[in-house]
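Just one protein chain is left out here, and the rest sit where they should.
In order of appearance the chains are A and B, and numbering begins at 1 in each one.
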Amino acid sequence: MKSLVRTFIAVIVVAAGLLIAINRLNSSQGYSGADTLTVYNWGDYIDPDLLDKFKEETGIKVIYQTFDSNEAMMTKIEQGGTTFDIAVPSDYAIGKMRQENLLLPIDHAKLPNLANIDPRFLSQSFDPGNVYSIPYFWGTVGIVYNPELVGNLKFDSWDDLWDPSLRNNILLVDSAREVIGMGLNSLGYSLNDTDETHLQEALAKLKKLTPNVKALVGDEIKMLLAGEEAAVGLVWSGDASEIMDENDKLDYVIPKDGSNLWFDNMVIPKTARNLDGALKFMNFMLDPANAAQNAEYVGYATPNGKAMPLLPAEISEDERFYPAPDLTDKLEVYDNLGKRMLAHYNELFLEFKMHKK
Amino acid sequence: MNAKRNVYLAPYLAWMALFIVIPIALIVYDSFFDIDGGFTFGNYEKFLTPIYLKMTVSSIWYAFLITVFSLLIAYPAAYALTKMKHKQLWLLLLILPSWVNLLLKVYAFLGIFGTYGFVNGALEALGIGRQQILFTDFSFVFVSVYIFIPFMILPVYNALEDLNPSLVFAARDLGASGWTTFRKVVFPLTLDGVKAGCQAVFIPALSLFMITRLVAGNRVITLGTAIEQHFLVTQDWGMGAAIAVFLIIAMVVIMLLTGTGQAGRVRR
Partner (left out) sequence: MKAAKRWQSAYLIVVFAVLYAPIAYMIFLLVQQRRHDARLRGLHA
């Protein structure tokens, strides 16, 4: 018996050793030279065919590496030792990276295709004048719901979430800014509001939502909503399109009283080696045909105005993911509220979570 | 002789200093700084506000429930194990599940307890109808007990194995009933194992965090959840560290209360 245990342990040790070796091998790749370009992007966030096309056009080979959170990406770039030429952070992360001098300014003269971007999506608060970042994809925060299970609620307004018929039937993303922002928006305040009385009002209102909230979850929300664990969910539009791909009974809506508008933008981190290649890559991705192809593959909304006519009508005319300008005007980008305010938002969020039914 | 022993001791002492003493010292140090890096006692003041005190009480309450249920299930199991023929094989089978990744097991419970999951399917087939199991206190305690059971069974099993069977025979010969024998002889003599098991369960249960989100849907908030949030989301390391210091103090208190006993025997 003892020898059996020993054998088991030996097997485990060998397996662990192999795993470490594989990891080492994988991470030691990815040098950048004049003919290679290292792109650091979210997983499955680009059409691989475009990378081949880019190589054909420019002779530059793209090494594609992925991350799964802005925080992880920032830490890696901050620590150095990497040679990422392009990264694709979200709006608030760009604000932070700009403050911490992790980004290089972008030479607009080398990006003739920048003119293709819809001006609605340029010069946002996190990067005025787009000195450091170029829009890649954008989206919103809204509600995924199952029309069969919610009666005649249409979710034109956030207040519909408070409807007593939804008791124990709502899933929320476990994220302070989205949930507190929703509370503020439902009261008609800005989701960047820092006024203490407004925040307390929002918290009091959110506490009244507790009976309807089944759970606050992370990434599992996609799996749970697609599996009809609850009728309604507060999600990002990108997640929503994935959920609806899996379960076509569900629908997505952005409440009319305002919501969040988010961006994932291309930036050149200070670790870049192939600056010229990075600019070429940005210009390549801004090309209308390429942007349209990418948007069709990934399923997120492209900020490229000239690409819109090239998309199939069922995508470009889908108001759920390409809302009309009168709605996007009401959407707000998250301002960088500073560490202290963010901590306060999280404290309020914690208090909301602690509130029992 | 003594000098030689010190040489052998050195690597262990270095290890302990590097991976136990220094990290704890760093946590204590961090807990005195606010979010902007200024020196403060504010984190501890904040810990004494109702919201964190409520969280502390609920953490202790859930950890207590988890420990009690683990013990109730594990003690008979350990007892039955000592009576089995192929003890070592059973023991190995018991340890095997803890080699499977924790996250994987917890995710499996999402499928098992879900509205259209395995258990609800069975309930409906029995005519009871679908119930909400996922995201309840029950599912949280159940899954936590599930995770901790091996850590409770092992020390209790060891204590039972060490028990001299002739003591039990003597008690029976002297006319004690089965229950009296257990109460007066077996249980008191295995108390050290029970204490060690309770330590091995209660202390990590105080700071559970992943399960609170996955299985309890953040409807149960423990100190572990708060620490995770402060370190990963808010980046208010000081506050996170202050809560961690509290947990370390709680741990020492529990160690002292339950006596050090055989605590060194079973450790994760």
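As a working rule, a contact is a pair of C-beta atoms (placed from the backbone, for glycine too) under 8 Å apart; a residue touches a chain by one contact, two chains touch by 3 or more.
Given the structure is predicted, the values throughout are model-derived calculations rather than measurements.
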| item | value |
| --- | --- |
| Touching partners, among the displayed chains, of the absent chain | B |
| Residue in contact with the excluded chain [from B:21, B:53, B:80 or B:170] | B:80 |
| Contacting the left-out chain in the complete assembly, out of B:109, B:135 or B:237 | B:109 |
| Contacting the left-out chain in the complete assembly, out of B:41, B:118 or B:169 | B:118 |
| Residue of B:10, B:93 or B:191 in touch with the missing chain, whole complex considered | B:93 |
| Interface with the unshown chain - residue positions in chain B | 73, 76-77, 79-81, 83-84, 90, 93-94, 97, 100, 104-105, 107-109, 111-112, 118, 146, 149-150 |
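Heads up, the rule we're going with is that only the chains that are shown with their structure count from here on.
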| item | value |
| --- | --- |
| For chain A paired with chain B, centre-to-centre distance based on mean C-alpha positions, whole Å | 36 |
| Residue numbers on chain B that touch chain A, as the complex places them | 35-36, 51, 54-55, 88-89, 92, 99, 110, 114-116, 132, 134-135, 213-214, 216-219, 221, 226, 229-230, 232-236, 239 |
| Chain B-facing residues of chain A, complex | 1-2, 4-5, 8, 12, 71, 168, 171, 174, 176, 214-218, 220, 223-224, 227-229, 339-340, 342-343, 346-347, 350-351, 353-354 |
